[in-house]
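Here's the structure, in structure tokens; my notes come after.
Removed from the display is one protein chain of the complex; every other protein chain stays in position.
Lettered A, B and C in written order, each chain numbered from 1.
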Amino acid sequence: MADAIRVTVWNEGRHEKQLDACKEIYPQGMHAVIADFLNAEPDIEARTATLDEPEHGLTDQVLAETDVLTWWGHMAHGEVQDEIVDKVHQRVLDGMGLLCFHSAHFSKIFRKVTGTSCSLKWREIGEKERLWVVQPGHPIVRGIGEYIELPHTEMYGEFFDVPEPDDLIFISWFAGGEVFRSGVCYYRGCGKVFYFRPGHETFPIFKNPQIQKVILNTVRWAAQPGADFKPKVANVEPLEQL
Amino acid sequence: MADAIRVTVWNEGRHEKQLDACKEIYPQGMHAVIADFLNAEPDIEARTATLDEPEHGLTDQVLAETDVLTWWGHMAHGEVQDEIVDKVHQRVLDGMGLLCFHSAHFSKIFRKVTGTSCSLKWREIGEKERLWVVQPGHPIVRGIGEYIELPHTEMYGEFFDVPEPDDLIFISWFAGGEVFRSGVCYYRGCGKVFYFRPGHETFPIFKNPQIQKVILNTVRWAAQPGADFKPKVANVEPLEQL
Amino acid sequence: MADAIRVTVWNEGRHEKQLDACKEIYPQGMHAVIADFLNAEPDIEARTATLDEPEHGLTDQVLAETDVLTWWGHMAHGEVQDEIVDKVHQRVLDGMGLLCFHSAHFSKIFRKVTGTSCSLKWREIGEKERLWVVQPGHPIVRGIGEYIELPHTEMYGEFFDVPEPDDLIFISWFAGGEVFRSGVCYYRGCGKVFYFRPGHETFPIFKNPQIQKVILNTVRWAAQPGADFKPKVANVEPLEQL
Partner (left out) sequence: MADAIRVTVWNEGRHEKQLDACKEIYPQGMHAVIADFLNAEPDIEARTATLDEPEHGLTDQVLAETDVLTWWGHMAHGEVQDEIVDKVHQRVLDGMGLLCFHSAHFSKIFRKVTGTSCSLKWREIGEKERLWVVQPGHPIVRGIGEYIELPHTEMYGEFFDVPEPDDLIFISWFAGGEVFRSGVCYYRGCGKVFYFRPGHETFPIFKNPQIQKVILNTVRWAAQPGADFKPKVANVEPLEQL
């Protein structure tokens, strides 16, 4: 059998310590819940890493052994060291997958990958969201129906300052009157990047079976085990006689 | 001064004869209203053409003298002759702009240009629509704010079976719970195509100043006066000595 | 084990009968060579169909049982019945993969899918071609290096009148001075379409191991076994209370 896909689930991990509403839903942290449902799959091996570990848990070896990295952050984006961000970025260019959740739109790594401010509108009143599928043949939405409905979420609204996505997968409808590009793919170097809007820390989003299905699909789509793309960059000899 | 942009406003023109609600709003036809506000601009010269004229008003000469063609149709798509559709299509490839409104998503010419079924969901209860701008630097939305609000419209919902747009300009929010890609650009050959969702026959959409602004912007974006692109297609001689 | 991917290899099949140079390389037809290397894979079951069979070998049942259809045609595009083309098109929208080779750029099905003329420049002097990979992380080029070199091919040159590809995979260099977008992906409905330039009838292209590798990769990328996408298209009830 093929080698398992190696996923590293990265989490800032602060809200779980500081916010009762979050601690209650995710007593072991969001990363534990995500890693658990990933590890329930026979073809996936997930581990976790968090901000407060040395090198944020993302040593050279961990990164080298990661096929897909998932990222959750919010209140401490600024504490992530630039040097680590640069290493993660290089690994994406070399072929590692990257999956950024929710408030990670403002993470250093996602802004570095997009080249934009990634700003957006927001509102936190627990309104209804409906994520409509607009590219039904994409591997990320295999087995998802026409839409995913979340009864209570934080709203994110346009204008979302990101580049026009390479693939636009989901568009969200919010009860309060806004829309949002909620699932967007970017290709950078040899790597695949997906931003997925859901994932607020005080709604039990990561326990939702459809959300889990999207994450599993994304991990399998983004993984390129063994990928280590090093394009020839050099003063090259002509291939033709001149 | 530069020559004016020559627009031909095409209309099926049946609802205005058969439907009181439409006749009331557009006694001279939607095409008359559209041509009027276009002709109020110093750099635009608009004329009209309708289904029931000989050759649907789209003779070879009219097409040759048209920089941008706008299209409205609904109940009689099937009556448009294939031969005329082919001529319009060829003119688009040669550089003519094409702007399809509302129910023209199902017109022969738009389906020919997209290569898809262009099917969608719909509901006609006069609910609220809000068209959010998602590409703020695009010429089509110059001077439009963050969104356009229409108090009463027909709903169109995803999945809208069109190719991923070359430029996605508007995403609509509907009160009833759906979203829709409401302003989408396609480049075909040398020509520019825009599909714009608004334009229902019994709501006074074409009299809305913001809608008119979008149409004016689109006409100026799509016009390539003098465009008559004929790429060399041949058994060509090598450019290099072999 | 998962069900095999069902491929139907379609061939016009005329050159093999009429042209000695073609007959010599492909005595059983190009379709036989293609089906053979596909059938050597444990996860693929390929059959063939040709123009001169009843319904061109593409009955409703064959189409319903096809996950990926490959298409080769050249001198007899016009003989393919429109009714069959419409059925193939519908199957693509429903999720069947489509892989068009070489001169199939002018096939009815590819022009229907693209919405353009698909015209191009050409020259048949057996010059060198080099297909450069420009999207190294794409599944279609997994295991292919930086480029594929073909010592002798027909030249196809820009301007290639197709829509801007959803994914641009290969760009060809030709010794005579031209370039060409040689590997282009389009998403239509739920289906994936790939146009691949190589495949001339009198050069043994389909016996080239790198070309075979690309075709295998494409079949696995385009296959969505069980896909039968029927989006709800209807006068729908509101999802929200209004």
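Heads up, the rule we're going with is that a contact is a pair of C-beta atoms (placed from the backbone, for glycine too) under 8 Å apart; a residue touches a chain by one contact, two chains touch by 3 or more.
Everything numeric here is computed off the predicted structure, so don't read it as measured data.
The hidden chain makes contact, of the residues B:Gly29, B:Gly115 or B:Gly191, with B:Gly191.
Within the full complex, the residue among C:Ile171, C:Cys190 or C:Leu216 touching the omitted chain is C:Ile171. Although one chain is not drawn, its touching partners on chain B can still be listed: residues 95, 130, 135-138, 142, 146, 175, 187, 189-192, 224, 227, 229, 231-232, 239-240. Within the complete assembly, residues 93, 112-117, 119-125, 127, 155, 157, 159, 161, 163-164, 166, 175-178, 186-189, 231-240, 242 of chain A touch the chain that is not shown. The chain not displayed touches chain C at residues 130, 132-136, 146, 157-160, 164, 167-168, 171-174, 177-179, 181.
Heads up, the rule we're going with is that only the chains that are shown with their structure count from here on.
Between the two copies, chain A and chain C, the C-alpha superposition involves a rotation of 180 degrees in steps of 5.
Averaging Cα coordinates per chain places chain A and chain B 37 Å apart. Residues of chain C in contact with at least two other chains: 175, 187, 189, 231-232, 239-240.
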